[in-house]
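Shown here: the complex without one of its protein chains, the others still in place.
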Amino acid sequence: MKEQSNNTTTILMVGNPNVGKSALFNRLTGANAVVSNYPGTTVDYTAGTLIEDHRTYEIIDVPGTYSLKPRDAAEMVAVRMLDEHRDATVLVVLDATKIERGLYLALEVFERGIPCIVALNMTDAAHDKQIAVDAAGLQRILGVPVIATTAISGEGVKHLADMIRKAQAADISAIRSRLNGQEQNRRSMAGCGGCSGCGGCR
Amino acid sequence: MGLTADERWDIIDAITQRTVGTGTYRRTLGDALGDLTIQPLTGIPVALGVLYAFWSIFGSFAGSLVTDGFMVKLFDSSWLPWLQAAWPNPDSILYYLFVGDPAADNCFEAFGALTSGLFVAIGVVLPAVLIFYLMMTVLEDSGYLPRLAVLMDTVLHKIGLHGYAIVPAILGLGCNVPAVTATRILETRKQRFIMMSLLAIFIPCGAQLGVMLEVIPETVGLVMLYLIIGFGIFGFVLDRLIPGSNPEILIDVPPYRWPAWENVTRKLWSRTKGFLKEAVPFVLLGVLIVNVLYLTGVIAALADLFAPLFVTWFGVPKETVGPLVAGFLRKDLAVAQLSTIAMTPYQMITSVVLVSIYFPCVATFVVMLREGWRELLAAIAVLIAVVFIYGGLIHAIGILMGVA
Partner (left out) sequence: MNKNVSVFSLFIGLLGLATLASGLADILVWAGADPGFSIGILEIAGDDFFRWAWGGAIVAFGGLFMLAGLKNTDDLQQSATVLLGAAMVWIIAGTDIFARFCESVPAGEEAPEFFNSLSGFLAGFAPPYPPAILLLPFTLVVAYVLFTRRFDEAEPPSTADFPNRL
């Protein structure tokens, strides 16, 4: 499974439980993963393919987890998938209505130095709850693409698929320095033009 | 790896300060209702109401409307007479296997693969699982399940489980197979083992419930009561016997959402398709195998062998061995077959409970094996002990009440 042709990239969907990973996965791949409104719906992984712009991605939906220190067998599956697919790209899915816990997991993933892209899901629910998350600002701070999505209506999913190729590893110390107000490296990132300021397009 | 948890939280604080803005949020009536369904004082009556609605709709749709209203008529007065007339040579083995008893006037008693097999699969179980899956999908998608988990937490902790164990338990009412994998959300091996054993032993699946509703409508309540009591008693005992911890974890309760029509139909369709593809062939095959076993005298031999156990210990007729064999393939089939054996109402209750608890069906067996063979062996040991003790206990209760 892992040794596929060179132009297939494996994408692991990682995020807290019940943030809409499976719903997003279904949207991206047209697959039929079970989506329910309770944490712990997905307890095993499911793979599907996405062909975007002549590239083939193998997308893997994994069980939700709160951190990379697994507490139960379902979370163990998620962490195991990360360990098994060292060369994979990670699609971190955040719930815009409670982004803190999602960011905790995101930081843990970033620390592994894996190429990442962030989907800020449930933007409709956040809007209803009067919570505004600045996706562009988040992208600037994290230095990886952040795309706002609404998995149940499909909003932003096309954009997300399009941006997967721009995934890149985040640098924790750069994140820290940007948070400390040292925004000098921001200018160099804006040079890309196409995608509102993520770091180096390769 | 660099950061400590505190450092991460510091970074997160700084990030959210810059990127997240919260407006003033007004609680809605929906939020207030959501809280009320968690507080025990209001939540428990609501849970009773939900359970009532579940069972009532299940009975009305699967029982009165589809099965009694249309399927019985279709199968008993059109399909069965036609097949009995059209299939050549009533004395042949093929006739026995596929059509069954040439004198039967209903599809429960004929017991051929194309008569009872089809009737049970399509006429009784299909409408039952259809409505069951529909209601379960609504429960899953609305966000009620985790609230039920919070409500049940205190009770389930007494039997060594976390409140979240209610999720596999309810999934198990649909089908035990996904429920076994769903036990992965429980934290310790002890909890998973207890839940898996209890699931395989005491939770009847939707197909079986559908047949029970059809063949023993008056006593299905008592059967369920026995199963729930058994679940409690043996959960309590297992909790004391098995080493390991039963930690508290916080349950993350999502907001209520309206089930999306698209998602409901998608799940309903894929589950129903799964049923048609996997269960229907199994039911037909089950009838065939049981018929072959009858023909070759295996069942009669087994019945004589186990007669002392069945008659004196469980207090049921020795003929119930046949359905128990069928029950290994499909429990729904086994219950349908039980209904054709002559016995007293209490014997019927006992034997239906026995069919439910005695062994998981093959499909459940296979997934349990996938979750770990050591656990499976231990679960079987538990199961055998439970069948003996509980079967005997139910018989004893019957004797005490003067009905057995």
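Order of writing sets the labels: A and B. Residues in every chain begin at 1.
Keep this in mind: a residue touches a chain if its C-beta (ideal position, glycine included) is under 8 Å from a C-beta of that chain, and two chains touch if they have at least 3 such contacts.
All of these numbers come straight from a predicted model, not from anything done at the bench.
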item	value
Residue touching the undisplayed chain, where the options are B:I57, B:V237 or B:A260	B:I57
Touching residue (missing chain; options B:G221, B:P308 or B:P345)	B:G221
Residue among B:G2, B:P45, B:P90 or B:P345 that touches the chain left out of view	B:P45
Absent-chain interface as seen on chain B, which is shown	19, 21, 23-24, 26-29, 32-33, 35-37, 42, 45-46, 48-50, 52-53, 55-57, 59-61, 64-65, 68-70, 72-74, 221
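We take it that only the chains that are shown with their structure count from here on.
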item	value
Distance from the mean Cα position of chain B to that of chain A, given in whole angstrom	37
Parts of chain B lying in touch with chain A, wherever the complex brings them together	1-3, 5, 8-9, 11-12, 14-16, 18-25, 137, 140-143, 145-146, 164, 167, 181-187, 192, 249, 251-252, 254-255, 257, 259-260, 263, 266-267, 270
Chain A to chain B touching residues, read off their complex	17-18, 23, 32, 34-41, 43-44, 63, 71-74, 77, 99-100, 103-104, 107-108, 111-112, 125, 129-134, 137-138, 141-142, 152, 172, 175-176, 179
